[in-house]
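For this view, one protein chain was removed and the others were kept in their places.
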Amino acid sequence: MDKFGFAISQQRQIDFEANRRDIAEYISEKEPSFRVCIECGCCAATCTTGNFTPFSLRELLILLKRGENDKVRDNINKCMLCGKCTLVCPRGVNTRNVISLAREAFQDRIKNAV
Amino acid sequence: MQFDPFIIPFNIGLYFILIYAVVRSVMWFRDLSKQDKLRLQRGFFGRSFGQSLKEIFMESLLHRKIFKTNFRLGYMHMSLAFGWFLLILFGTLEADIFGSSHLNAPYKAIFFKYFNPDHGRAGFEAVWSFVMDFLLAVILSGLIIAIIKRLYSRIVGMKKTTKLRPLDKVALTSLWMIFPSRLIAESFTSGAYGTGSFLTGSLGSWLASFLPAHEMAYPFWWLYSLSLGTFFVLLPLTRYMHIPTELFLIFARNSGITTGDKAGAFTDIQTYSCSSCGICIDACQLNFSTGITNIQSAYLLKGIRNNENVKDIAFNCLMCGRCDQKCPVGIELTPIRMLRRRAGETEHVEKSILKRYFPDKPSFNPVKVSEKPSFDFLPSSRPVKADVVYFAGCMTHLTPSIRNSMIKILDASGVKYKFIDENGGVCCGRPLMLAGQDKEARELINFNSKLILKSGAQTLVTSCPICYKVFRESYYLDIEVLHHTQFIKNLIDEGSLKLNFMRKKVVYHTPCDLGRGSGVYDEPRDVLRYVSRLQKTDFDNENSLCCGGSLGNMKISYKQKQIIAADAAARLTKDNPEILATSCPLCKKTLAAATETKVADIAEIVAEAIMLPNLMKEKSNPMLIVKEPVTI
Amino acid sequence: MKKHVIVIGGGPAGMEAAGQLIKNGYDVSLFEKDKTTGGHLNEWFKLFPDRRAGSEVLDYYKNLISGKDLKIINSTVVEKVGQSGGSLTVSTKEGIEHTADAVVIATGFDLFKSTRKEEYGYEIYDNVISSADLEAMFRKGAVITSEGKTPKNVGFVHCVGSRDEKVGNLYCSKLCCITAVKQAIEIKEHVPGTKVYCFYMDMRMGGAYYEELYREAQEEWGVNFIRGKVSEVSESINNRLIVKVEDTLAGRPLKMELDMLVLMAGMEMSEAGKKLASLTGLKTGDNRFFSPADHHYGSNRSNISGIFYAGACTMPMNITETISHARAAVADVIDYLKDSKR
Partner (left out) sequence: MKIEGKRAIWSEYQKEIADDKYYYVRSCIRQNFFPGSEVAFLKIMREELKKDVHEHPCHTTCSGIGYHGDVVPVETAMTVVARQFALMTEAGYTNYVPSCITSFGLYTEVLETWHHFPDVEQKVRQQLKKATGREFEVPKNLAHASDIIFKFRKEIAAKAKYKLINKNTGEPLKVVDHIGCHYAKMFPSKGVGGAEYPYVLAGMVEEWGGEVIDYPERRHCCGFGFRQYLVQANRGFSVACSKEKFESMQPFKPDMIITNCPGCPMFLDRWQYVINEMEGKRYGKDGEGIPVFTYEEVAGLILGYDPWDLGLQMHQTDCEPVLEKMGIDYNPDMKYEINGTITKVNSRVSLSI
């Protein structure tokens, strides 16, 4: 591709139309509290995993909602499910269930793919 | 030779169920692990045999435990089980004593009246008939309660999780028909011959007054036999399978077999031993605080038996263990649920009749998202040396006053310790296990184990019962693991912690994972008694409530948790204590938000009670402290 | 003899002030530039946060002045208030003068003209509409695109004409956020299957039950909120709107196709108010609204004695605040007329 000594840069933009948002819809249906997140970041601030590695539940939840699923799938397993985020969430989001549902949804999609 | 064709259905049913019970028992035995087989053999031929017989009598027949919790329910179960047992016993004796021969085939006892219609006119025979009628009356009274209970639960709109399948309906109908058909058959025969005692005799003579009793009796004897036969044949397909299975369970349990963390024949036996009595539903806080009535253990086991997808049921549970404590059959409900969580989603399969008589072993394949390790980002741990290591736990970091109190106590007691997760540690792994992710949990367990072992400590102290349970059960640490309440108790006993007595009225809330989960009931209460005026509540020890904050439940909303917490707090603070004490950071946080009463961890109460001389050597004073290097 | 008070503007503030003044026994004349009183309230279908009908508040005003001797002069623009001796002279555009002992200015606000945010293509792209246009759709009971179809994806742009130096408005109009939330819910009510996205800079949910409504929008109606201001709008070959926004919390630019885009127009000092200010010599602030004598304890008084302010001519206000502000103005008028020695 780098015929001329460079390659054409890839889009960084989230293409909302092209993305699959079915995982977010699945979670939202099973755990309605997923919808009331206001992205305050309290979860990420207290996160046990976030103490060791750049892991932000807030970011992952947004990416899920936008259908940017790859990054979520690559990172969601870093969660230890310790539940601190659930305790500090000002909106009462059942974060642990959201994560479990996300894992489940990815699992199902992997199954379907096979 | 006394014979009539109507006995054939009964005979088929009886011999079928006897053979089936033997075959199924052999299959279960075969599926047990090697150790468990050995245990069962020793148990069966050993001392626990007597214990098992006693238990069978007390529980399977008399239903003592159900009696204890619910008299009406207990009577119902006892009248049906013990009543029927006695009816068979007395019937057999009757056939033996008054029949034409000794050691009769079972049907002769069952249909004794048909073959000996003249029996029971006077004297000893009449007394015996009276006893038989009395037993029948007892059973029928139990049956009436059962029918009322069933109708009532429909009237009040309690939802059944699964619809009755056609075979279930047939089985249930046949069960309900057994005793009424016997009553009517015996009554007609008695009416025709002028025999029978207070029940069959009176009913018989009344029926005979306007019906041709002699002709009417025969079809009802057929019905009686058919009902018995049908019930016996269909029994393995219904929840009444619990009757034979429970016998096996009692022997297995008394031989020392436990559920453990692997599925197997014992789990299977327990699953089939549930009689769906509903006591677990009554014990469940999700039921009595939030009105969730379709996820309790009875439904879980029913779903597993029916091969349904029980994932949502499995995860909607506080894992508090209240039902385990109350289960009259002694099924290890919470461990079975844990196994089910690990299995994740299972597809519902409608099984063939044959498969339902001889089900496959339930598969418990854990959910795997990826083969990659999940936590390879964790840093390699640097060793710290200490006699005692203190692991606060994630939840304790959200309740800094507990953490600070523990530091104060440790400093005051002069123990040489290291605070290994001072700057935020790695989760103990139990939350992942509760979510069914054992493989991932194992990674965290390995990480923490290394950290603890490298410290060379002899004692591990934690403030969190969740951590405590998993440290004890799933970590292979060859050191003493103590919850801080136990540790404080030791310090007081040794005399290294001098405390003032505070005249405060305190009640104690036992955290689920510390109490029912780990069996630690006494030490926290001892410590509290040492420093305060500990009061009783209706929910002490094994009967303690869950605070509602449980990490075990993945499904309920925050609002529902709040309701459970408020309900629990209200019940615990009924007598207006000054402090609602607990020994779990999560319980403290949850309860504190749900009550006006001051909620405090035992560590906080103790830290406040430390005598001044102890405090003199307090090392946590920022002016005196020598900063240690970061430990993680 | 009764003292004469002239109220300029027949919106909620003016009506409230006039009604309360009549109650207190004054001779009151109300000048309204439009054919009818009611102001912007006439255009609003439902009000936040309880989504009651706007007409209910209009009915309240009807009751407030019914049977009272209030002189309403419609279709008349007041241009200037002059001082002569102890009394005030109110001059209309036609040059007719009216004398008054006190004047209450309640000229309210103008909705920001969305064409000024050129990049959003208001009045260029068919399905870019303003919040007021959407209210008109609600009143008609039909939320449809220009092609007459039911929109499947609807976006809301918050802060159009507010907090935007490029259009000269540094201030927050305060009501657009909650209006967007209210309208988002109403869209879901009208067209249940529609997906709604709100593009916001900050969610300013300061009023009573605003935050609760925001939560309701998320939880019960599934309205999506994306933090980031739309930078540009264009039209695809299929006549769908393409919006570009940065999802600031994801840290990534985002492109989305919509069937309808609603611009949450902010509030500006009314044109009539501006003219009145300059001809009368009333002070205005950097935000161009009337500048009250004191922001804390003199928010109804002007720099000219005898002239008072009521409502959104001093700053963006909701109906509740407008009514309270108008009542406070009446208190100031009463106080003023009692003290004056005439």
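Chains: A, B and C, in written order; residue numbering restarts at 1 for each.
Keep this in mind: a residue touches a chain if its C-beta (ideal position, glycine included) is under 8 Å from a C-beta of that chain, and two chains touch if they have at least 3 such contacts.
These numbers were taken from a predicted model, which means no experiment stands behind them.
Visitor: Touched by the hidden chain, which of the shown chains?
Guide: The undisplayed chain, in the complete complex, is in contact with A, C.
Visitor: Which of C:Thr36, C:Ser75 or C:Ser234 sits in contact with the chain that's absent?
Guide: Selected residue, touching the omitted chain: C:Ser234.
Visitor: Going by the contact rule already stated, which one of C:Glu56, C:Glu97, C:Glu119 or C:Asp294 would touch the omitted chain in the full complex?
Guide: C:Glu119
Visitor: Tell me which stretches of chain C touch the chain missing from the display.
Guide: So the residues of chain C touching the unseen chain are 115, 118-119, 121-126, 232, 234-237, 239, 242.
Visitor: Can you list where chain A touches the absent chain?
Guide: 1, 3-11
Just so it is clear, only the chains that are shown with their structure count from here on.
Visitor: Once every inter-chain C-beta contact is counted, which two chains account for the most?
Guide: Top-ranked chain pair by contacting C-beta pairs: A-B.
Visitor: Please compute the C-alpha centroid of chain A, do the same for chain C, then give the distance between them in whole Å.
Guide: Chain centroid spacing, chain A to chain C, equals 40 Å.
Visitor: Between chain A and chain B, what distance separates the C-alpha centroids? Give it in angstrom.
Guide: Comparing mean C-alpha positions, chain B is 37 Å from chain A.
Visitor: So the centre of each chain is just the mean of its C-alpha atoms; given that, what is the distance between chain B and chain C in Å?
Guide: Centre separation, chain B to chain C: 64 Å.
Visitor: Going by the touch rule set out above, which residues of chain A reach two or more other chains?
Guide: 33
Visitor: Once bound in the complex, which stretches of chain B touch chain A?
Guide: Residues of chain B touching chain A: 315, 344-345, 367-370, 372, 374-375, 377-379, 394-395, 397-398, 423-427, 429, 431-432, 434-435, 437, 440, 444, 549, 551, 554-559, 586, 589.
Visitor: In their shared complex, at which residues does chain A touch chain C?
Guide: Counting only chain A, the residues touching chain C are 12-17, 28, 32-33, 35-36, 38-39, 58-59, 62-63, 65-66, 68, 91.
Visitor: Within the complex, which stretch of chain C touches chain A?
Guide: The contact residues of chain C facing chain A are 203, 215, 218-219, 222, 224-225, 227, 247, 249-257.
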